[in-house]
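One structure is given here, and the rest of the page talks about it.
Note that this complex is displayed minus one protein chain, with the remaining chains in position.
Take a look at chain A:
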Amino acid sequence: MPYLGGEETVKELRRALSNPHVQGDPLRHRSTVLRVIRVMSQGVDVAGLFSEMVKACATTDVVQKKLVYVFLCSYASLNPELSLLVINTLRKDCQDPNPMVRSLALRNMTNLRLPSLVEYVQQPLTAGLRDRAACVRRVAVLGWAKLHSLQPHADIDAAVVNELYSMLRDNDPVVMVNCLRALEEILKEEGGVAVNKAIAHHLLNRLKECDVWGQCEVLGVLQRYRPHSEEELFDILSLLDPYLLSPSVPVMAATLGLFLSLCCRGLPAVSLAALRRAQAPLLAACGSASPEMKFTALCHVQLLLRSLPGLMGEHYKRFFCGYAEPAYIKQRKMQVLVELVNDDNVGFVLDELKGYCTDVSPDTAQAAISAIGRIGRSYSDQCLEILTGLLGLKQEHITSVVVQTMRDLVWVCPQCSESVCEALEGCEDTLQDSQGRQALLWLLGVHGDRVSSAPYVLEAFVEQVRSEMAAGVKTELLTATMRVFLCRPAETQDTLGRLLHYCIEEEADMNVRDQALLYYRLLHCGIEETRSVLQGRRSDPSLGVLIGRPAEPVSQWARSFNTLEPLRQCNAGAESAPQAAPYHLALDPEPTPGSGGGQLGLSLSPALSPQQFEHLWLGGPQCPHGEPGKGLQAALQRSHIQTMAFTPPHTLPWRVYLYTHTRWGGPAPRGPTLVLGELLYTGGRGLRVTAKQRPRDDEAMKGFLQVLSGALHTSSTGSC
């Protein structure tokens, strides 16, 4: 920050400070010092006044003393020699009868941060630990931590560490908490305070004396403690239970964090129960008056929903956006709303989201439209109706996002392609940005056979290709024209010829030109060859993706709970989460149900996304098996088998795709295998099971089939 006239001001201040009249008058002296601090905080370099300020330090006026200390602490490292002069005053103040003066002197002595002064500081600090007044002890305890960070390699006297440990039993709760903080810093290399049973229980008993900040600190330190027995664990949990409902959000969050770290390994059921219990205070925090607190709570609600999908389903109205809320909160709320949708509330949620689509802020409108697209994966008809309606507005930014959303939707739910194709007619005039046009071209290319005007829209694009700036649009145009050519050659041949000619002869962008050349050569190889390259396999349009995603174990995100992590990932929604999941797995082996010796267990993690499933299914050897019976999703879920997709009921052939991971309990360690399966019911009696496996493990396959048939039998006896 440049500040003009700085030097003049410093000169003038020096004159004033050394003026004996000013020094004699306490009020004038104080106001001069005040002016020095003011200029300092405005960014002027006032280091030159150091010696004058050292003199001003010797005063009985406490306010002036405090001000001078602010100055000295800022500039001490520039003048280590002169700072020695201050030490005498400070040491004298440490003997002052007034505890406030003592604590002030002690604090600033350690705040000077000069290694050369360490020898003078140690003695008053030791004395400070035994001071009568709690406020002096608080400062002294933290003083040792400051001293340690000043000389990280010098060993702190073991006697001091012992004294700090014994001061955990100090009467004053703040001294206790400060001891914890200081020990954490001093013993950082050894992993912080050693929390043994005695200390842990002492801390737990003193918890209610501390204020909110102290409680958070203590609960954080206790995360490292591992109870010796299950009984002790449950004692601790029931002691902490009231704090889960604390009116103060930080305490509630710290308690929940402690619950998760204590339980998530051995007792997943308890941690889920804790999450359910913390639901109410978290919801209350989502409605807090402070937008930042609201945001923090929303981000953590998203974490919770990863393990308990649909947890706050009935409270979905709490996540409706207020019209004056900042955009970043609105976007988070919409992300949460998407997760909460179920059969009962989908109408209300969509109604609400529809209102945001025409929001004046393009970001909010865009987020709302994408949210509708996400809901469309499970409730495609209602969502497509809204999206089609929005196209009628003929506004650039809305149309662009709608077309992109439709593209993504068609990719996941092929059954919507019919209505999307109808909606596409005529929206090419409104699209201006390259993202939207790319999406439109992709849709035209893939569904060119169903959009009657596709060749003519492409023709219009090809005519303007010279003025087109974005290379992405050009490459997309090439691919789309090629595809339409494959299904409607007569109408497209001329257009394609012109486009290829332009791209190969005139285009400056190498990327586009190379692609055009590739297609040109590909066409030389024959139409069948071209078709097999350009038209990959498609998903079976009769399948619908299931609602919601599988519940992740709490342990996958417990570490990031109550840290800055969930707040920072800006748009990491459902897309990235399941993909990142598998690699946390090594940290915490999943407990297998009924894991006896050598028994097989199934597990749902790592979760598979629909795309991954399709990808794995299409490439892998089959091992067919016949199996009688008829099954239901819930029964399968209970036996840790996840259903991926299924045909609507009462249609033939009826199909279910499912997957699971096998895991061996017992002494012989064997790697987990991934099993994918297809159940096919073609009418008549009997159900065909096709299973694929990676890596191959025949025994695991046998075990999986046993579990599967067991699940199918239970469900058929239960439902039929």
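To be clear about the criterion, contacts are C-beta pairs under 8 Å (C-beta built on N, C-alpha and C of every residue); 3 or more make two chains touch, one makes a residue touch a chain; residues count from 1.
Rule of thumb we're sticking to: contacts and distances are computed from a predicted model.
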Options "U3 small nucleolar RNA-associated protein 14", "Cell cycle control protein", "Adaptor related protein complex 4 subunit mu 1" or "Syntaxin-18": UniProt name of the undisplayed chain: "Adaptor related protein complex 4 subunit mu 1"
Option touching the unshown chain, where A:K394, A:H501 or A:K702 are the choices: A:K394
Residue of A:N178, A:S271 or A:Q302 in touch with the missing chain, whole complex considered: A:N178
From A:T9, A:S83, A:S271 or A:T296, residue that would touch the chain that is not displayed: A:T296
Of A:T475, A:T492, A:Q642 or A:T660, the one touching the omitted chain in the full complex: A:T475
Those residues of chain A which, in the complete complex, touch the missing chain: 1, 34, 37-38, 41, 43, 62-63, 66-67, 70, 74-75, 77-78, 100, 107, 113, 135, 138-139, 142, 145-146, 149-150, 152, 174, 177-178, 181, 184-185, 188, 192, 211-213, 216-217, 220-221, 223-224, 245, 247-250, 252-254, 257, 280, 284-285, 287, 289-293, 295-297, 299, 317-318, 320-328, 348, 351-352, 355, 358, 360-361, 363, 389-390, 392-395, 411, 442, 472, 475-476, 478-479, 510-511, 514-515, 518, 532-537, 559-560, 562-565, 567-568, 570, 579, 583, 611-612, 615, 618-619
